[in-house]
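One chain of protein is taken out of this complex; the other chains stay put.
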């Protein structure tokens, strides 16, 4: 990733597994700073001065995504799972407007069912799944894409929840990764879209039951994706809007009545 | 369009201009049976026994789109303009689920701002415009696409409202028409997407101030689009949903620890 | 597939393994009428009167693809492996012109390296492979696509050569199948493109060492693909060509010098 100006990343985490009676012990061991903490640390580790990060979580006022925070965010990452319904629609719409205006959005794993992702996609975003600690191989199908640089072919994740097709998404503008699982399933695990002026990247590895965000290749993918999703330097973060065209560009204007046969 | 089984089309019209103080006199002359009536008549004229049509309007109970009506609809056409906000969100979601389950949807002209279209697209769907009776030329950029069969190159519409770029939509899965206007603007006037199991076609010609739905080539495009958007014969109209994969397909399952270098 | 007029399919087979010293005994058992014979028989079995088939092979004059044969072919299927270089460039160009004019083309398995496919794609069409009788699962990622109707999810092929990514193709216009192999690889096994007025479908299952073309689901996919790839009824089979636009459509023509600010 290039440029003298650091990209401003906000790492959003649902932060519920970290505190639930069922999961908190294992999570404290796996992710002592929360999943959001691990994701943010990975970006800093790989991008250094080229990035500034902060985290935001569901339990904070406005889920930590005030106008001020979003107004100084170039790329937002989103991980959620059990509490999608608890995310305030007002905040979701605020995030959506910012994406349409140019902010990058990285949607992670179970956030396929988040309000912000389903709202931007328009489809159900449903999928097939089985949580049985399968091995996942992440295959690169776009070898010169910026998101796929610097990772092995395939990325090997020893244990992960299985996600499988049919994944109900609009056809990606760019398909960059496909995953296989030791049980035989396939999943479109790395997908890019433009929506408005913003870029959206979905990346499926990252279940809370496994230490996936400590995986060096997964960290590399997320760092690459931040670089890919960052807005152009001149971004105004204003969503596209209606334009009145007051006057024609061409004069004359009518038909000749004599076009080519 | 083929097949022994007629395609069941419901033509939805907002039906507000037809009754407004400002427009009703002109509309009665231009569209004595309403715009929805004209659209439905055009389909019957061109498709004959291959189609059955009915109309539905905003002012009817449930906007004429009850479970029963939608449950027997293969393709829905949608024209709206000034009353998008009056369409009940419950009905919009019902239509969306039916589209994701396989129903075709034709979105017409100012319905780019309808709830159903913006909800399926995820973007603002905003555009540029000028209503000054420009000539519109509709150019075919997919010559073997079923929607573009049987129309001249270009289609000439003598007077139309101008729609221009930037049109804030997801990149179409298939671009079939591009329009130019005598004032110089360009517009992606014929766009195809798949969403879930359903197909969506947006076609921009058709402002209420002009008799566009009587134009023979426009009627042909809509008839072709009904054929393109109709579901496969085995459609179950169930939106994609979560699938539990109870057991792996491959045995063994673990990593060999000895993959290719 | 619909329509009163049968689709005219020519099944092209390289027909070399069938006669080679190394393979002929096994091939005679597996494919007594040749692979091309089996493919043609599968189409007739599933499509009946809706199709007429004939076969053509490398060893025939003009490889069985004279102007007359191609001139009465709606959809051509192509299987080749060891003798791509022996196919006459003149015949390849003839086929290409017919595809650009509207003929459908089904490219099968090792024909990813055929002259006609690489010429239409522009890329190397190279891939990864291992022939070790892996199981292949063919997953449907476009559930309402005509090519994927009537087959289970996934299609299970007990033994097949493994094809893996990176498959060097242009991004498909429509991705309909993805395959996994018991060794862990993934492959974009069902891909659609438009080229000129013609449609091209690549389908990877079908190595000569396995009886894949007798598999009922593979036969179904090929029959569906014939229906998808067939030209529109009005097809003229003329490739796109240069058009002189003798006169403008709009009069006036110059800039107003006063467009919207």
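Letters A, B and C mark the chains as written, and numbering starts fresh at 1 in each.
One rule holds in what follows: a contact is a pair of C-beta atoms (placed from the backbone, for glycine too) under 8 Å apart; a residue touches a chain by one contact, two chains touch by 3 or more.
Quick caveat, the model's predicted, so the values are computed rather than measured.
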item: Touching residue (missing chain; options B:6, B:143 or B:216); value: B:143
item: Residue among A:6, A:146 or A:216 touching the omitted chain; value: A:146
item: Residue, one of B:28, B:153 or B:242, that touches the chain absent here; value: B:153
item: Residue ranges of chain A at the interface with the undisplayed chain; value: 2-3, 102, 135, 137, 142-144, 146, 149-150, 154, 156, 173-174, 182, 184, 194, 196-199, 231-232, 234-235, 240, 249-250, 252, 259
item: Where the missing chain touches chain C, by residue; value: 96, 100, 119-124, 126-130, 132, 134-135, 156, 158, 162, 164, 166, 168, 170-171, 173, 181-185, 193-196, 239-250, 252-255, 259
item: Positions on chain B where the hidden chain makes contact; value: 135, 137, 139-141, 143, 153-154, 164-167, 171, 174-175, 178-180, 182, 184-186, 188, 245-256, 258-260
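We take it that only the chains that are shown with their structure count from here on.
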item: Superposition rotation for chain A onto chain B, Cα-based, multiple of 5°; value: 180
item: Separation of chain A from chain B, taking each centre as the mean of its C-alpha atoms, in whole Å; value: 30
item: Per-residue multi-chain contacts in chain A, two or more chains; value: 135, 164, 166, 171, 182, 184-185, 245-250, 252-255, 259
